[in-house]
Structure formats: structure tokens, C-alpha cells
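All protein chains of the complex are present and in place, except for one that has been dropped.
Per-chain numbering from 1; labels A and B assigned in written order.
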Amino acid sequence: MSSALTLQEVNTVQDAPARPWLTPSQAWGLILIIPYLVIFLLFVIYPVGYGFWIARHPHTYVELVDDPIFARSAMNTLVFLVVGINIKMAIALFLSGFFIQARTWIKWLSVLFILPWAVPSIPTILSLRFMLNPEWGVINTLIFRLTGEDGPNWLNDPTIALTMAISVHIWKSLPFWTLILIAGRLAIPGDLYEAASVDGATNMQTFKYVTWPSLRTLYLTSTILSMIWTLGDFNSVYLLTGGGPADQTHVLATLGIRYLRLDQVDMSMAAIVCALPFVLPLVYFMMRRLAK
Amino acid sequence: MASVAIRDVRKSFGAAAVIHGVDVTITDGEFVVLVGPSGCGKSTLLRMIAGLENITSGAISIGGRVVNDLPPKERDVAMVFQNYALYPHMTVAANMAFSMKLRGAPKDETEKRVNRAAEILGLLQLLERYPRQLSGGQRQRVAMGRAIVRDPQVFLFDEPLSNLDAKLRVQMRTEIKELHLKLKTTTVYVTHDQIEAMTMADKIVVMHDGLVEQIGAPLELYDRPRNLFVAGFIGSPAMNFLKGVVRANGKLEFERPDGSRLPLAAAPSGSDGRKAIYGVRPEHFVLAESGADAIIQVVEPTGSEIQVVAKLGAEEITAVFRERHQFKPGDKIRLMTDPRLVHLFDESSGQRLIA
Partner (left out) sequence: MKLSSLRSVTTEAKLLLIGIPLLIWTLLPIYHLFLFSISPKESAFSGKLWPDHPTLHNFAVVFKQEHYYLQHFWQQLWNSLLIAVATGALTLFIATGAAFAISRLKVMGGRMVMNLALFTYFIPAAFLAVPMYRTMGLYGLLNNQWALILAMVTIATPYSIWVLKQASDQLPVELDEAAVIDGASPMQLFRLVYIPLMAPSLVAIGTYALLLAWNEYLYAFLLLSKDTDVTLPVALGNFLAADDSPWELLMTTGLIYALPPAAIYYVFKRYMVSGLTAGAVKN
């Protein structure tokens, strides 16, 4: 009987041959993940390690703190983050409510609204740079024609220039965050709004008691993520003002390049290291939300 | 076609042991059903036969070969999944032909097999459709077709009918049984539905908490359940369990807490005073003047029979009658049992007491 054979076989096979060291599945798993690990090792770990190594001398940090440009850049970055992002997210929140209104022309508008984000920065920011040129830019030319007065010194006054850089940043990234918040709004079940309207809620009350509680977490996460990305926004400042006038509009992202130009690579790295205590907590927060 | 032998198989997920030593012998061509409540380990056991789960200890053999370390590919088994697992991006024909394609089989051979399977299952018209265009029953047939094309030694079914509506389930049950009669392939079928087990199996394996409670032909399990669990699991409506004590001095009887007595035909020697459970299937109650008093609580006519929930003394029982009695809730009736048809179980161990 086949069963008897089996038993016999089983009794002699108690110590089955050892499992192959790696099953094909495990082997392929490793093979497929190695390219990424190689890239990571060569182009993330090594440069980061190298960066830290360059920035290892304490005197670099002393020099950095003594440099008024660094202080100014840190200030600019702070303004960018605190003012810029909050204004941007508030506008995004407001517009998300606007864009979910059911009108055909609003739908068309939303299609056009995405353009600043979809189109590359270089042409558009340069376009803005020329528009804002105090002497021959289109804006000031128009202002002169309409009022006979000279328009503001858009790019040569440090405060105005920084404001313009922030505006450029908002112009570019607003569509993306508005989209995110629109998606968040659409995820709120319609029943809640119907219940609120039956209960007699005004628009403000509906927002406060229905919309905002559902959007709150998304808004916070988006703000944090936006802060991280804004810290890395090189283009908005560099292409608009080049960091000028007289290095007064530099932010952390462009500072690195400035020091590189001055052949002070160690300062460049040190500046970034200084930013890490601010960046890493934000990154940790995002990881907590999204990592598994 | 082949036999399957499961010898002292155990399975742990990390520190948690889920199967504690299972022995099952499946002969060539048999249709064996693994049945039990959720979490009893039946799906895990099936997956171990398939090779989708590792065997912690023990051995599984297919066709005389120990397959513990063989990947599924080399075990020559085919599996039909609960959720069908059809490849959404392939047509029905491509789904069924997939295994042949993976092996690099010649096209005409593949076509022949696919057509044969499609013919058996009535899928010839659907070969060029995609899974999303099919109904649940059709998808299940394609999943079976995929298994048939493989022409394996063993078919494995993992609760294939759970996602179908009741009527379709009854129809598919018969179809699967007919398929088995035709192809005669060894089949291991997992379900939590004891009716499926009873109607389809050559042999039923009742599992509970990682252990085998009883193995046997359907009617064997029905007529002579080995313990309380099997007795209560097999059969619907479930067997009635009455608490009490065996009385063996002079007349052999079962004494209930309220003093009333029910007849017994046999009991192990020295049972007098032993605490036991008296098991009666609902259809084994008869109306008799000499019977015990019962008050009807609920009447459930199903058309072919009448189910009655009644209070027999302090305990509630279910009785089933074929005749159309005019019962009403609150009616007083007298119920009697046939001592040759009752079951007796030890109260503490749950084991069957009558041979």
C-alpha cells in the first residue's frame, strides 16, 4: 500500500535535508533590491558622510555665526517659513473651498490653475524676474504709464525682493497644496453637510464644525511637509534675485551655493548642518505619519 | 492522482502554535473535506499541503513522496481559492492556460487542455472574456478550469463557495461533486459549512483548535460522533444536549436535575451516578403520551418540516417533525426519545460513552 511506503520513508527522513540557504524567492528579492541600495550608498550615504566630514571643524561654525550674511539668511529663511507657508496654506484652504463649487467656469479655471505647478520653474521665474525689473520691466512700465510715478524697486530693495521671492514660491506651490486640500474636502462624506444644513448651520458654522475637524490633520501634515520642501526651494530665490541685492535675500538653500562660489565649501556644509536641528524633527514627524 | 499522507504535522507562527499534531490519510481518488469553525487550522493545513506555508514539524507526502521541502511548483497540486484569484489582465483562456505557458508547453497541447476543461465546465462561450465581465459563479468555474488544465495529482479547494449566494452555492456543490466523479482526482476541500462537508465528502476530517476531532464517512460522523464537539458541529439543527446523571441500578436510565428520567439502551459498566450529557438529534424526538412534559416556545415551519423550540423541564431543546402538527407557542406536548438512537457523553471529557 502506498501509505505504508510513505510511513517508511517518513521514518527514515526525520532529519530532512537542510533547506537551501536561500530560496529563489529570497535570492531574487535581494537581487532586485541591490540596485537601489547601491545608488543609496554611493549617492546618499557617501555624500552625506562626506558633507559631515567637511563640516567637522568647530571653527567653521564660529565663522558662520560671525558672518552677517548667515544671520541674515537665517532670518530670511525663518520669514519664508513662518510667513510664507502659513499664508500659502491659508490661501490653499480657502481656494479648496472655492474650487469644489460646481460651476463650469470654475472647473475650467481649476485646469488653468494647475499650470504654475506643472510648468518648469526656470522659464516662469525668469519671466517674473523680467516683469519685475524696476527699470524696464512690464509692471513698472505699466505703473508709470498709468500714474506717471516710478513703480517700487521690486528686486533691488531687500525687503521687497524677499517678499517677491516668497510670492514666487507661493505662486509655484499653491496649486499642489490646493489640490491636496481639495482631495481632503472631497473625502468628507456629503451626509455630514446635509445634516448640518438641516440643523440650520451657517457657512462659518459648517466650516468650523464639519469641514475643519476633518481637514485639520491633513492641513497640519501638509504644513509640515511644505516647510520641509520650502527649506529646499532653491529656484524661487536664486532665479529671481540671485540672493541679492548684496546677498541680502539669501535663504538656507541658496547659501550653500554662495559659499561654494567663494570656495568655502566647509561653510557651505556647516550652514546645512545648522539647519538640521530644524529639519530633522519635521522629517521625524512626517515619518511617523507615513512610515509603516 | 495520488494519495496524501499527513503525519504528526505541527505548525507554529513564531511562538504561537496553531496546529498541534495532525494525522490524516487520504487515499487515491478520495474526496476529503476538512471542516471546522474559523481558526481551527483547516486552511493552514491545506496551505501546508500546497506549499504556501512551511511545515514546522511532521511530514506531508503526496503520492508517496515527502514534499516538506518542495516548492509548490514541484508538488503537482492545483488550488482553487476562496476569492478565485483570477489574473485580471488576462482572458479566461489565458488564465486557464497560464500554468502551461509558464512551463513552455507547446501551443496545441495547451489549447487542447484548455478546451477540454472549458467544455467540462461550460465555459466555451466565455474564453475570450475578462474576469471582470463574469459573474461570481462563472469566475469560480474559471478558477476550477485553471486547476483542471494542470491535471495535477491533487486538487485543493479553499472555501471556494463562501463568496457565492445560497442558491448558487447549492448548485455549485453538485457541480463540484459531479466533476469529482468524472475526473476522480484526489481532492482536499476546506469549508466551515458542515452541510457542504456532509453532501460532498467521501471522508470528513473535523478539526477544532488545531487538532483533529474525528475522521470518518459523513454518516459515520453523524450517527456515531466521538465527542461533544463533533456531535454539536455535524447536523443542522444541532444535536440537543441535556445535563444529568446515569442511573444503572436495575433499570438503565438517564436522570435529569429536575428528577425526570429518559431511556438509555446501553452504558459502560460502573456508570451508575456518573455525570453525563444526553444527546438527542432534533428529528429523534417523538410525540408520546408516556413522554416528558415540554412547553412550546417557538414554531418554525420550513415547509418540508416543522422546527419547534420547546422547554423540556428547565432546558431548551429543538425538535423537528415531518408531519404537519398544529403547534402554537405555549402548547403543552409530551416528548419521548428512542434509546437506540440517543448519544451519551462524559460530562468532563466530552467523550462518547456508548460504543
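Convention: a contact is a pair of C-beta atoms (placed from the backbone, for glycine too) under 8 Å apart; a residue touches a chain by one contact, two chains touch by 3 or more.
Since the model is a prediction, treat every value here as computed from it, not as a measurement.
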item: Neighbouring displayed chains - absent chain, whole complex; value: A, B
item: Of B:57, B:83 or B:348, the one touching the omitted chain in the full complex; value: B:83
item: Touch criterion as defined above, residue of B:98, B:130, B:241 or B:321 at the omitted chain; value: B:98
item: Hidden partner interface residues of subunit B, rising order; value: 50-52, 71-73, 77-79, 81-83, 85-89, 98-99, 101-103, 146, 150
item: Residues of subunit A (touch criterion as defined above) contacting the omitted chain; value: 24-26, 28-30, 32-33, 35-37, 39-40, 42-44, 46-48, 50-51, 54, 95, 98, 101, 103, 105-106, 109, 111-116, 118-128, 130-131, 136, 138, 141-142, 145, 171, 179-180, 183-184, 187, 217-218, 221-222, 225, 228-229, 231-235, 238-239, 242, 253, 256-257, 260, 265, 268-269, 272, 275, 279, 282-283, 286-287, 289-292
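As a working rule, only the chains that are shown with their structure count from here on.
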item: Centroid distance [mean C-alpha coordinates] between subunit B and subunit A, Å; value: 58
